[in-house]
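Of the protein chains in this complex, one is absent; all others appear in place.
Order of writing sets the labels: A and B. Residues in every chain begin at 1.
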Amino acid sequence: MPNAVEIHWAWLIPALPALGAFANATIGKKLQDRLGKGAVHGIAVGAMVLSTAVAWAYFAVMLGTPAEDRYLHQTLWPAFAAGSLRVDLAFALDPLSMMMTLVVTNIATLIHVYSIGYMAEEPSYWRFFSYMNLFVFSMLLLVMGSNFVILFFGWEGVGLCSYLLISFWYTDLDKARAGMKAFVVNRFGDFAFIIGLFALMWGLGGSWTGQKSGGLSLRDGYAASAVYAPLHDGATAAEAEAMTPREHGIAVGPTLDFRELRAEILAPETGILTHLKTTTIFGLPLVAFVCILLFGGATGKSAQIPLYVWLPDAMAGPTPVSALIHAATMVTAGVYMVARLNFLFALSPAAMTVVAAVGTLTAIFAAAIGFFQVDIKKVLAYSTVSQLGYMFMGVGVGATWAGCYHLLTHAFFKACLFLGSGSVILACHHEQDMRKMGGLKDHTPITRWTYAVATLAISGFPVAAGFFSKDEILWKTFTTENLAAPWIGPVLWFVGLVAAAGTSFYMWRSYYLTFWSGSYRGGSGHGEHAHGGEEGMHEAHAPRESPVVMTGVLLALAAGAVLASVLGLPSAWGFTPILESFLEPVTSASRDLLHFSEPGRGLELFFMLVSVGVATAGWLVAAWLYKTGENPRPAAWLAKYAGLHRVVFNKFYVDEIYAATILRAAMWVKDVAFWFDVHVIDGLVNFVGVVVRFVANVDGAIDRYVVDGLVNLTAEAVLASGRGLRKLQTGRIENYLMTALAGALAFVAINYLVH
Amino acid sequence: MLHVGLAHFLAVGALLFALGAYCVTTRKNAVGILMGVELILNAANVNFVAFGHYSWGGIHGQVFALFVIVLAAAEAAVGLAIVLTLYRHYKTIDVTRAERLEG
Partner (left out) sequence: MPHLLTYAIFAPLAGSAAIVLLVLLRPLLRLPKEQVDSASRLFALVSSGLSFALTLLLWAQFDGARTGPQFVDHAVWIRGFNIEYFVGADGISIAMIILSGLISFIATIASMPWWVHDDPQHPHFSKRMVPGYLALLLLLQGAMLGVFCALDFFLFYVFWELMLLPMYFLIGIWGGPRKEYAAIKFFLYTLAGSVLMLLAVIGLYYGSRSIPGVPLALADGTPVQHTFNMLALAQLGQRGLFQTLTSLFGYRFDRVVWLALFIGFAIKIPMFPFHTWLPDAHVEAPTPISVILAGVLLKMGGYGILRVNFGILPEATRFFADMIAVFGTINIVYGAFVCLAQKDLKKLIAYSSVSHMGFVLLGMAAFTPQALSGAMLQMWTHGIVSAMLFLIVGVLYDRAHHREIEGFGGLAARVPEYTALMGLAFFASMGLPGLCGFVSEFMVFYGTFAVYQTLVIVSASAVIITASYYLWTIQRMFLGKLNEKYRDLADVNWRERLTLYPLGALSIFFGFYPQAVLDLVNGSLQQMSHVLRGAF
């Protein structure tokens, strides 16, 4: 294992936002009341800026380290341990997490700054910034964690913040519901994720045959025995270390640490690779099982089929949230995770195929839904889902770096698009319906131009970064040999290409509907309460460009979207992609496992032309239909294909299907369970109570009538006999005498008879 | 030839006792009862004298008989006094009417 560089201040990167969140959560309200909003965003943005500075500093440290040793590591404290399980609260910065950390901190800082303008009217300003900082903290845990548990800390933490921020305006119950939906849907993914994780650990540990034979079984000569071995008395970390089973000097057995996991899987002499490949669980190949479940977690977090349904609803949150969480950072966590575990996914062509195919399907499916959305944020949401599909396509076919590159470029252009949409929404007085916008190019020039640049980037024109990343993914998809069957790659490539055309179309559609298509159609929107009614109506409703804190950020992001091209200029053009070589220490893990065909540079260049061609086609169609706002065809087509439109517009009724199946099943089970509890178990308990009471009554009856009866009977008998005998006492001497005589006679007679 | 022996005396005694007992048990008149008692006592006297004569000789039987006669005299005196008091109290000497002590 190459050397790791121990660092000491990496904890500052997540800790600063955490501190900011804590400060604003506790004293933010007071600060806001006493010192104004400046104090609140001062804390939040200050924390972000400092955190970003630390991240850049470590980036510098990393660049100063030889490529093979680029693993900056810091352990804070052991979080929990038992038996062979050891989990440290530890951070690791390798090139991949470094890239993610930089993306997160920088984009988040920009969006924080933007929020100063966007949220200026918000009374719960402090709450917003507290949540935002908390989110960044969680996201940084996610990308910086050196093991699965810390990753999962962040994974759930961002889910929580997503929940909090989506339902930020909680007095609107629909928004609250959207937050809950996001959290619960993500929980499905988390469920899959942890099961996959446990299965992986189980696989690494060999099997424990359980109570019957009372011990561990050794399989394949693989040292599984120590898996659940206890730490003996007085165990310390060093002792535990000494007791860790080793094969050829490499620690083996279940480990939650990414680096250790990678080391033991990649070294063939440990035998783990063979072991994993040959192990089955529930009759399925273990690696495929694990990877597909882990990817199941990613489908939740990164909004892929079948769990994407929460993301469009998540647009209920404030727009900076949509930009930060639901476009640039959190939703890419799944991609990050798959990229992080590229060496594991590479072991299973089946899992790779699932990842790539789901990604591709999602890309086209979401693009199709995006065609007809009228809410500008919904368009962007589906576009995000679609772009995430591309990323999964990339990591799924084995082009880890291309997936990550698309992640990076997407962070810029999608953040730019979302923030642009936020700017538009603000200009239109909280109106999100594109049919009520139009003509904004004159009112909001900066927003318009930055939006245009970002749209160029997303739709794949070779002036901006989006083209290079998407094209690399498509090319790798075409040439991949890592999927279950060789024909799958080209098919996915074709679908991806179609989706690219669609992307171009709906993004330009949104651009034209918003900024062109005649003059401003805006009504009052929902803006009255925000602006008050004192100003003149006309003035109040004319769209205005946003303040400079917002437009400045838009410009920065647009610039980023263009300049990020530098990182990945294609090798077909004779460059060496900078990001590819930077990520090499991470992707090298699966280098020997993954293969791509080499059809030649000419074909690659031709495919680039094709990409540009379809993007242009999409653009032209959108321009033709929507630029003037006078083309009657869209409306006519809508009328003609109303049924189809309704199905697509309503997202193929997936939400309704889920509601009718899973939700209803859960509700039914809940009712049954409670009914069971009340009527069967409690019924049983009460029945036992009734039986006991019945027995008690019988018992009482026996007591009263039998036992007491006997006692009373004795008394009664004595009384009755007394009453009877009393009759004999007549007081008449003659009676007595007669009796005495009769007795005497009887005595004589008996005496006589006896003798 | 009729030989008067002990059995004859005993039979007379028994007859007297039976008559006396009959008198005591059936009479309601207190004086009648007293008379019945006299009969019984005399039946005992007859037996005493008879057994005294036939069994041991001597005068034991006669002495007992005399003793009984004296006792009977005393008894009759007390008994008649009671009867008198009874009469004063109830204006009758029918013993069945004097039943206040009955249980």
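Structure notes:
Here is the rule we go by: a contact is a pair of C-beta atoms (placed from the backbone, for glycine too) under 8 Å apart; a residue touches a chain by one contact, two chains touch by 3 or more.
Predicted, not measured: the structure shown is a model, and the values here were computed from it.
The absent chain, not drawn in this view, touches the displayed chains A throughout the complex.
Checked against the full complex, the one of A:Leu102, A:Ala120 or A:Ile194 touching the unshown chain is A:Ile194.
Within the whole complex, the absent chain has one touching residue among A:Ala53, A:Ala67 or A:Leu85, and that is A:Leu85.
For the options A:Asp69, A:Glu269 or A:Asp677, the residue in contact with the chain missing from this view is A:Asp677. The chain that is not drawn here is touched, among residues A:Ile578, A:Val685 or A:Leu710, by A:Val685.
Set against the missing chain, the residues A:Gln74, A:Asn133 or A:Ser167 yield one that touches it, A:Ser167. Although one chain is not displayed, its contacts with chain A can still be listed: residues 25, 77-83, 85, 89, 138, 149, 152-157, 160, 163, 167, 170-173, 176-177, 179-180, 183-184, 187-188, 190-191, 194-195, 198-199, 201-202, 205, 207-208, 210-211, 214-215, 227-228, 230-235, 281-282, 666-667, 669-674, 677, 681-682, 684-685, 689.
Throughout what follows, only the chains that are shown with their structure count from here on.
By the touch rule above, chain B contacts chain A in their complex via residues 21, 24-27, 33, 95-96, 99, 101-103. Those residues of chain A that touch chain B in the complex are listed here as 726, 729-734, 737-738, 741.
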